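Of the protein chains in this complex, all but one are displayed in their positions.
Order as written gives the chain letters A, B and C; numbering starts at 1 within each chain.
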Amino acid sequence: MKALSKRVLRFSDRIPELRIGSTSSFGELLQTIADRGRELVASARSGVDRSMADLCEDLLSSRGEASGVGLAAEVLERYRSLDKSTRLHFLSMLLTQFDIDRTALDCAFAAYQQNPSGRTAAALHRALEPRRHELIRRLNMAPGGTLELVRMREFVLEAARLDAELAAVDADFQALFTTWFNRGFLALRRIDWSTPANILEKIIRYEAVHVISSWQDLRSRLMPADRLCFAFFHPQMDDEPLIFVEVALTRETPANIAFLLADGREVVSREQATTAVFYSISNCQEGLRGISFGNFLIKQVVQELKKEIPSLVTFLTLSPVPGFAKWVDSERRKPFSVVFGAEEKAVLNSLGDDAWPAKAAKSEGLRKVLAPAAAEYFLRAKTEDGKPVDPVARFHLGNGARLERINWLADVSNRGLAQGLGLMVNYLYDPEDIEKNHEDFVNKGAVATASGVRRSLRARRRNIRDVVEAVEPGIKRD
Amino acid sequence: MKALSKRVLRFSDRIPELRIGSTSSFGELLQTIADRGRELVASARSGVDRSMADLCEDLLSSRGEASGVGLAAEVLERYRSLDKSTRLHFLSMLLTQFDIDRTALDCAFAAYQQNPSGRTAAALHRALEPRRHELIRRLNMAPGGTLELVRMREFVLEAARLDAELAAVDADFQALFTTWFNRGFLALRRIDWSTPANILEKIIRYEAVHVISSWQDLRSRLMPADRLCFAFFHPQMDDEPLIFVEVALTRETPANIAFLLADGREVVSREQATTAVFYSISNCQEGLRGISFGNFLIKQVVQELKKEIPSLVTFLTLSPVPGFAKWVDSERRKPFSVVFGAEEKAVLNSLGDDAWPAKAAKSEGLRKVLAPAAAEYFLRAKTEDGKPVDPVARFHLGNGARLERINWLADVSNRGLAQGLGLMVNYLYDPEDIEKNHEDFVNKGAVATASGVRRSLRARRRNIRDVVEAVEPGIKRD
Amino acid sequence: MKALSKRVLRFSDRIPELRIGSTSSFGELLQTIADRGRELVASARSGVDRSMADLCEDLLSSRGEASGVGLAAEVLERYRSLDKSTRLHFLSMLLTQFDIDRTALDCAFAAYQQNPSGRTAAALHRALEPRRHELIRRLNMAPGGTLELVRMREFVLEAARLDAELAAVDADFQALFTTWFNRGFLALRRIDWSTPANILEKIIRYEAVHVISSWQDLRSRLMPADRLCFAFFHPQMDDEPLIFVEVALTRETPANIAFLLADGREVVSREQATTAVFYSISNCQEGLRGISFGNFLIKQVVQELKKEIPSLVTFLTLSPVPGFAKWVDSERRKPFSVVFGAEEKAVLNSLGDDAWPAKAAKSEGLRKVLAPAAAEYFLRAKTEDGKPVDPVARFHLGNGARLERINWLADVSNRGLAQGLGLMVNYLYDPEDIEKNHEDFVNKGAVATASGVRRSLRARRRNIRDVVEAVEPGIKRD
Partner (left out) sequence: MKALSKRVLRFSDRIPELRIGSTSSFGELLQTIADRGRELVASARSGVDRSMADLCEDLLSSRGEASGVGLAAEVLERYRSLDKSTRLHFLSMLLTQFDIDRTALDCAFAAYQQNPSGRTAAALHRALEPRRHELIRRLNMAPGGTLELVRMREFVLEAARLDAELAAVDADFQALFTTWFNRGFLALRRIDWSTPANILEKIIRYEAVHVISSWQDLRSRLMPADRLCFAFFHPQMDDEPLIFVEVALTRETPANIAFLLADGREVVSREQATTAVFYSISNCQEGLRGISFGNFLIKQVVQELKKEIPSLVTFLTLSPVPGFAKWVDSERRKPFSVVFGAEEKAVLNSLGDDAWPAKAAKSEGLRKVLAPAAAEYFLRAKTEDGKPVDPVARFHLGNGARLERINWLADVSNRGLAQGLGLMVNYLYDPEDIEKNHEDFVNKGAVATASGVRRSLRARRRNIRDVVEAVEPGIKRD
């Protein structure tokens, strides 16, 4: 059943607004409790300086509410003031001192072995949970705790690159975050030029794909009638976008990014627009890596746009191909590549000349080699578990999108050339097929592909030289 | 730092309102996915009728998003249509078929025994989680799933009274609900005569302490300047209050409920009020039993009231004593009660006359016996784990309140007499002591008690007959 | 340009919400100023009791802000406490004492005659404004003044029925209200079962067409999927609806009201609905008579419904015919009516039998006479200024609606029979023609009429007996 337009707001619409009131009030309440808790804790200690480890042990064993919140706040405050190396010590402590309680485990283990009932199994289950799990949960009671813990995990991820053991600590963070950042709690918001400045500041900071250079540049991405932006937020981190997507409305499938962002371009009115292009998707919180939102974000935005701009019939991305250059390079180095023969490898030497995109002959030579290779890259190059090697492809195909078109010389920025050899890809989000594609991809590893791309691959199989006109129909082969 | 008045709303205040937009939109999105998911599931099955067990297994093994949401929706829809006995079968199935996977457990167990590392411990931990745990989590993906699961647990609790085994199923529900109904997500809302009718309908229905007989009666609890009501809500169950408290503003500590709710009473203006009386607290969701909100509700309401009505200096309840009659009865039946001597037991026979409150002599006789016994009841009668036997006392004392005054003949309704022999109690919430009291109660079992009550107990210890004037100062003893 | 769905609310959407904050705060500020103003006024007077006339003079001559607001508040408060006869004195005072200042007028008049320049004309213009005009404007400065003045005008209208002179007072009220209730300030709100109870209470009270008998009855007009209700509000009278319309969604043009409101009727889902029926429009504020909102209300509701329920193709009313019985009666009494011949007049005698609708023969006889007369009534019976005599017809046709169908025995309630002889009419709001019809009606007095009705009129012109089958096609004539 379709709801009546929110433009005629119902009284019931106003309910949620109350949340903030109470959240903020709740924040104050927590702060009050935390303050009093710290007093209690302080007076109990009477001057003895306790270590972080002691504080964490106190927090784990505290039964009172106030002292709990107070201890959590103190631990997080102290943590904030630590330098990097001391923070590493703190993580080590989480890893070892707050791991599974061995004594309790042995005990539960023995009990279970003796009598493997539901009760002893449940006890064993509890005993196997690392103590840091509960510790993190309790730290979250501190005012503003959630954001602090997201920042802490950011450091855990960084540290785990040096010390693989810390992956165990990360696992606990990730398990808890998965619950806390449940998709049902996420709120979609429109970002535009009437968005609060403190949020916009962060959009500028977090844009990861096509840098926003100034407030003026930001304005040009939000103000024109053919530009839109949407973000997900979480109720406990109200001013922090989690992920956002920038959208351009056009009348055709765009083949390169410079054209899309060009200064003097003609603005398309909403009535004329037929195509919504998702040209930039940025995750904002490194500490939430692995907690996926992008999938739902795109689907929800597609749904909103369809409803509000009925002239829109096509929803697609203009996406980078971040792994292509690396893959080409590795294929090229193989003595016996199934992708490149000797002749092609020779052509690839042109890549050594940074200015190749501007040189017609080199560029054309490379196109003949790389365009068909790209189809190969997307459709045949797989990771160990059978997914496409390209991370952006994995994301969109996993969402149910279709590999629609591969665009040659579409991003000639330094990064565009270094990572994707100038390629960009359109992934098509067809609301009719999105779920089917997703299911097929997840269950069978099938990649939905437009016939044009598919043909280019078949062509390549037949004759590696014949591929060009398939990738770019209408181009005659020489 | 104190926030600027919300009466001058900041632009930033408006952020939360957006939640609903997106939540509702998200709800629609989920519905769309669920619908499409069911189509996929249906077409995959091609007509074969699958049992609930099959559906649950499918849901647990599904990897696709749409089919997952679709399956969850279908399971819940089918469950709704079941009759009681079939629902019991469903619960049995959760208990047995979706218990711990024994094979996997044995395997993990063996691996751990062979090499008790972090990795094998983590694997064993996972293996010990009953499969229904994940199943419930996935059922929550269905649109409106949370409310459905709360209703389901309501039935689990009912069923577990007949079949104690089901406590294991309940444990999984409770563990998940504890996370989902995290206090940080609760929203405090004022309930008044301008509250939407669909919410007010539920306030009428859920009032558990002093029945609301009509819309007119409800109006008399919400409209007058000296009546207030507050409730907690959860963002995923937007129209369902979780718990609410009714407040009366007075100029003194009220000694009985009839006076407080009397029709013709003079309304106290907010400026004149000195005392806020919490005279009714009702939990609304039986399915959330054991997930405690009342504690934070009262504290937050105290904080709000203090800020907004500066003339308020006293915050207390007028509470029933639901376990008193039963306790008196059991003491009375004991051959050697430390509470009642033979003489007193004789007096208690007056209780057999239902009209005793209206008969001066009987009533006075009973008062002399029961008033001191009440102090005994609150301060000495403990459960096995050292808490007061009275559940309402446990709740308020656990929150940090103080046992302030015991009121004789304070509730002479049928229920009031049957459960509490007419007694009512004022528990005092003093913001200064609330955290201290709570800590002492939780950690040492100490019950904060007003000197009046304490004295009456000491008096009783000295001479069981001397107690009367202590409980009700100014009353001469005969 | 179409706005993006409000379901994804923009940050900018939140701006208006701030109004209330500030309005309410502004209200408090006004109250503070009014209080202090009254103190100042009181101390200045030092005990002398001033008459209402004195207070009004003071208000008109006051230059200070606080004393102005204070005086305005005092005048309105005193007015509220007056009984009817003293209120009449107050109105007389407005009429005479606060009429045009004759001395100033003579002066301005002389100056203008001597030298008729722009300046003297402007001065004369000012001098011709009755002093009560400014007085009313200043009374509006009191907190809550607008609503008080609306109530005051309600009494002016009542009083003017007895004393025609008071029309001059009313003219000043109406002129000011026209500005204050400017359509740009009106807010359309959806009324449903989640609307605050204090608003719903007023919907029950103000329903003027088909009485709402209880909260349960109200629920049945708001809750079902095929029932909707919309109202206009004004920012300075926040809890007072100005006008509301009740809508039923159906699959066909309804021919009678009982069927539409029937208890056991099958609820039509929104997807199936093709027709929106405006079956009740009620003005709420008698004091705003002559300030027209209904026109914009219907148009805006049509626009909202079209957008939100795309399956709707027909928008029409099911309206009473309040002037029909009276008109028939007056025609019948004319010695030479162009509408009724002697034979028809005889048939009309059946109307003397209150039970005629239940008696087939009488009913059928009346139908043959009254059905064609109804077409005559709507299309030929005009007021002096050339508008239809039926007030409801004037309203809808003036809005641009088309006279679509006349329904026989459509409202057999007492009121329906007494005023409309059981007739009801469908007025069609076709968004394509609405403006054209409105212009034609206003400028040329043309009544847009469905061909069926028009044919019945032509038929009647040819042969007054031939009309029946035209009004109700398919009915054979005998």
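We adopt the following convention: contacts are C-beta pairs under 8 Å (C-beta built on N, C-alpha and C of every residue); 3 or more make two chains touch, one makes a residue touch a chain.
Just so it is clear, the model here is predicted, and its values are computed rather than measured.
A.B. asks: With respect to the chain omitted from the figure, which of A:Ser51, A:Asn198, A:Ser213 or A:Asn349 is a touching residue?
C.D. replies: Checking the options A:Ser51, A:Asn198, A:Ser213 or A:Asn349, the one contacting the hidden chain is A:Asn198.
A.B. asks: Looking beyond the chains shown, say which of B:Ala34, B:Leu228, B:Leu421 or B:Val447 touches the absent one.
C.D. replies: Reading the full complex, the residue touching the unseen chain is B:Leu228.
A.B. asks: From the list C:Glu74, C:Glu246, C:Glu304 or C:Asp430, pick the residue that touches the absent chain.
C.D. replies: Checking the options C:Glu74, C:Glu246, C:Glu304 or C:Asp430, the one contacting the hidden chain is C:Glu304.
A.B. asks: Could you pull out which residues of chain A are in touch with the chain that's been left out?
C.D. replies: 5-9, 11, 13-15, 17-18, 21-22, 24-25, 28, 193-200, 215, 219, 239
A.B. asks: Of the residues in chain C, which ones touch the absent chain?
C.D. replies: Against the left-out chain, chain C lists 3, 6, 11-26, 28-29, 32-33, 36-37, 40, 63-67, 99-100, 105, 118, 121-122, 124-125, 128-129, 140, 146, 168, 171, 179-180, 182-189, 196, 198, 233, 235-236, 238-239, 295-296, 299-300, 303-304, 435-436, 438-439, 442-443.
Keep in mind that, in the parts below, only the chains that are shown with their structure count from here on.
A.B. asks: By number of C-beta pairs in contact, which chain pair leads?
C.D. replies: A-B
A.B. asks: State, to the nearest whole Å, the distance from the C-alpha centre of chain A to the C-alpha centre of chain B.
C.D. replies: Computed from C-alpha means, the inter-chain centre distance equals 39 Å.
A.B. asks: In whole angstrom, how far does the Cα centroid of chain B sit from the Cα centroid of chain C?
C.D. replies: Measuring from centre to centre gives 50 Å for this pair.
A.B. asks: If a residue has to touch 2 or more other chains to count, which residues of chain A qualify?
C.D. replies: Residue numbers touching two or more other chains: 3, 6, 11-12, 15, 17, 188-189, 196, 304.
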